[in-house]
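In this view, the complex is presented without one of its protein chains, the others remaining in place.
A and B are the chain letters, set down in written order, and residue numbers restart from 1 in every chain.
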Amino acid sequence: MPLLEVKNLKVYFPIMGGVIRHKIGEVKAVDDVSFAIEPGETVGLVGESGSGKTTIGRAILRLLEPTAGEVRFDGHDITHASERELRPLRKQMQMVFQDPFGSLNPRMTIASIVGEAMKIHFRQMDRNARRDRIAELLRRVGLKPEHMNRYPHEFSGGQRQRIGIARALAVEPKFIVCDEPVSALDVSVQAAIINLLQDLQEQYRLTYLFIAHDLAVVEHISDRVLVMTQGKIVEAASSEEIYERPQHPYTQKLIAAVPKAF
Amino acid sequence: MENTNQTLLDVRDLRISFFTDEGEVRAVDGISFSMKPGETLAVVGESGSGKSVTAMALTRLVPSPPARYLGGEIIFKGRDTLKLSPEELRRVRGAQISYIFQEPSTSLNPVFQIRSQIAEAIELHRRDVKDVDAEAERLLTLVGIRDARLRMGDYPHQLSGGMQQRVMIAMALACNPSLLVADEPTTALDVTIQAQIMELLKELKQKLGMAIMLITHNFSIVADIADNIAVMFRGKIVEYGPTQRVLHEPQHPYTKALLECIPRLGAHKHRLKTINHAEIEAALGR
Partner (left out) sequence: MTATAANSAALAAKPQTLWSTAWRQFRRNRLAAACLWIIVIYVGIWLYAESVYWTAYLRDVVPSYKVTDFDARNAAPSLRHWLGTDFTGRDNVAQLIQGVRIAFEIAILSSAILIPLGFLLGALAGYFGRWVDNAIIWLYSVVDSVPSILSIISISYVVGRGMKGIVIGMGLVAWVGLCRLIRGEYLKHKQRAYVAAARALGAGHLTVMLRHIAPNVLHIVIITFTLLFPRFILTEVILSYLGVGIANEPSWGVMINDAKQRLWLGVWWELGGATAAMFFLVLALNIVGDALRDALDPKLKTAEGSAT
């Protein structure tokens, strides 16, 4: 049974206008998209900005309300689940964000950013146990536990991305949506973060939906790749096939855009 | 002294530090390089390596304080820009050395039409141009914007990121610069658009014969365009040479590491190489 199943997902955003601000049209950000992800698998989702790939990630986690369609996680239909019903599921699915600056609250310490999840989902945990766990998580993502009382602005982009990963891991999830986690980073830092994500996947048997615009990165990390443009998935194949036998013209264009090896 | 006709830009032992509450930060620590007219130099390094500070320093655009120009020379067309008066400096900025930056969306003024932003750049440096609109249209066409006359009435938000970067390039070209400094011009853009912009820069370089200084953290975009590469690490140039030599026979461990950490299509490597900064610092003897 697939861990995640997306069926005919549609997310439309209304365009408001006119004097009394009424709906004058809609943007079809995600237009009838279906796919499934098996446990332990990494599925890459490529497309350029505005293609709707980030919207899919957010709709899966119900950070956005889908217009139509169905998202099933571990057999449960979560499309219509209430906030209360969603809460236990939030423990199993998490997200790592693109922007290492905007995704950490500048007024919170690293300890409270990473520890928040435990306050919500592991209520029985006492202060000391929580501190130990935060320290362990920071060590796991390659940060020093003694930095847990620091604030996000004191860290570099790569370090912040590690903090974001620690936050996602704090709930012990099964599934993580990685929304362009390396796009804003230098290539050298990018490699370190990708390796970290792969290490964590092996260690915790994680399942990833890896969203990016760079096909080289997606092909490296993914088992299967979905190519998305203008709200639709135009090609889905294993990462070898995508590279060796691209079918859709848009996929071919994406491959052509990757700088050739020198 | 070298013949100034042979050398467009000659940077010698440039040193720039930032003085903050925590003490001195050596952003640029004694670097030297030179560029011939029409040459493309890629300056490659990670964030914080001092590559952007070097680029900004060419026309003294690094605000001082907190920065301080501690020493060295920047000889551009035979004159040291570090010693120019503010008036002379203004004539160099924009007119002979122009810049394009990473974020086209924040570099363009959102409340003005494309037309007036390009027109301003033309009027500022080229008083002799009579038909400013026609010149603006020519520039936009040059950077590959179709229906330039129509697009001139657009506001920045009506254009995509790639189009905005093209407009930025048109503005930079408005004064026929002899050196175009492109600071991470494609980092904020999608891969497909990235390729188009790099293609455009290559084309312009051939057509206009201007020198380009390309600042980037990503080795993979420089192979096609650069004549020479300077690799920067912690304020120093650790490797400097012709593109093919640097890419195929890198000497410095840092260059090797930077080249190896790029994921390549179809490589099917299980793990990516990463950079051990501590090791490289040790190799640098600090």
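Throughout what follows, a residue touches a chain if its C-beta (ideal position, glycine included) is under 8 Å from a C-beta of that chain, and two chains touch if they have at least 3 such contacts.
None of the values given here were measured: they were computed from a predicted structure.
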Fill in the blank from the handout: Of A:S103, A:T207 or A:T229, the residue touching the omitted chain is A:S103
Fill in the blank from the handout: Checked against the full complex, the residue among A:K7, A:H76 or A:R150 that touches the missing chain is A:R150
Fill in the blank from the handout: Given A:E5, A:D199, A:D223 or A:E241, the correct residue touching the omitted chain is A:D199
Exercise for the section: Provide the residue numbers of subunit A that touch the chain removed from this figure. Expected result: 54, 58, 61, 63, 83, 86-87, 90-91, 93-95, 97-109, 116-117, 120-121, 142-144, 147, 149-156, 158-159, 162, 164, 167, 171, 179, 184, 189, 192, 195-196, 199
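Just so it is clear, only the chains that are shown with their structure count from here on.
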Fill in the blank from the handout: For the pair subunit A and subunit B, the C-alpha centroid-to-centroid distance in angstrom is 32
Exercise for the section: Could you please specify the touching residues of subunit B with respect to subunit A in the complex? Expected result: 46-48, 161, 190-195, 217-221, 223-224, 247-248, 257-258, 261-275
Practice task
Within their complex, state which residues of subunit A touch subunit B.
Solution key: 48-49, 156-157, 186-192, 194-195, 198, 213-217, 219-220, 240, 243-244, 253-262
